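All protein chains of the complex are present and in place, except for one that has been dropped.
Then we have chain A:
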């Protein structure tokens, strides 16, 4: 019996996320109606070194608050469906803007790989990126690829494998907010932790509640209800 690991792809629109998805899965894909919602996500499979992976292409979003349906779908998948690995695809030519989303995702989950895509385009424009430094600072693997030219794939696939199998443990750097917010988070977090246990990052939930994320609140309520029903 071989286990299938689930790998979610997140990223800003126009970062070549779907190009990467297509390049990795080839023709082995279909669109799945996910979690009974009207949103369809593209899914595909991939085999590397005898291990099967299921890839899920999340909607492209600029942030992952609850501004739109797409953002909610992406957030719910990452937080509640808990993929084994989350790939955050970022555009090498506008890294600063793209890292916003990556930082937000790092608050939600640990097993993240940051794929710096369009590296060929960036090099053409004279942008050089020190991925080792970023890896150190972010606490998760940062890998340069070009989905179009299929460069950087071997390292990416090996890293996915090591992360999925638990051979590599991530320690995502967390953002420190200003003192005021940190105090508020600290006062809420213990209560949140009691409720969500270690299934979801309590720091993140506390922050979202402070931000007035009602959609997350509803989601938490219904998820707890489902659990109760099955108990």
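Throughout what follows, a contact is a pair of C-beta atoms (placed from the backbone, for glycine too) under 8 Å apart; a residue touches a chain by one contact, two chains touch by 3 or more; residues count from 1.
Definition applied: contacts and distances are computed from a predicted model.
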- Can you tell which of "Sulfite reductase", "Cation:proton antiporter", "Ferrous iron transport protein B" or "ABC transporter permease" UniProt lists for the chain that's not drawn? "Ferrous iron transport protein B"
- Sole residue of A:25, A:54, A:104 or A:159 that reaches the chain not shown, by the stated touch rule: A:104
- Touch criterion as defined above, residue of A:150, A:199 or A:221 at the omitted chain: A:221
- Note on the structure: The missing chain sits against chain A at residues 62-63, 65, 67-70, 95-97, 99-100, 103-104, 125-131, 133-134, 137-138, 175-178, 180-181, 184, 187-188, 191-192, 195, 206-207, 209-212, 214, 217, 220-221, 224-225, 227-228, 231
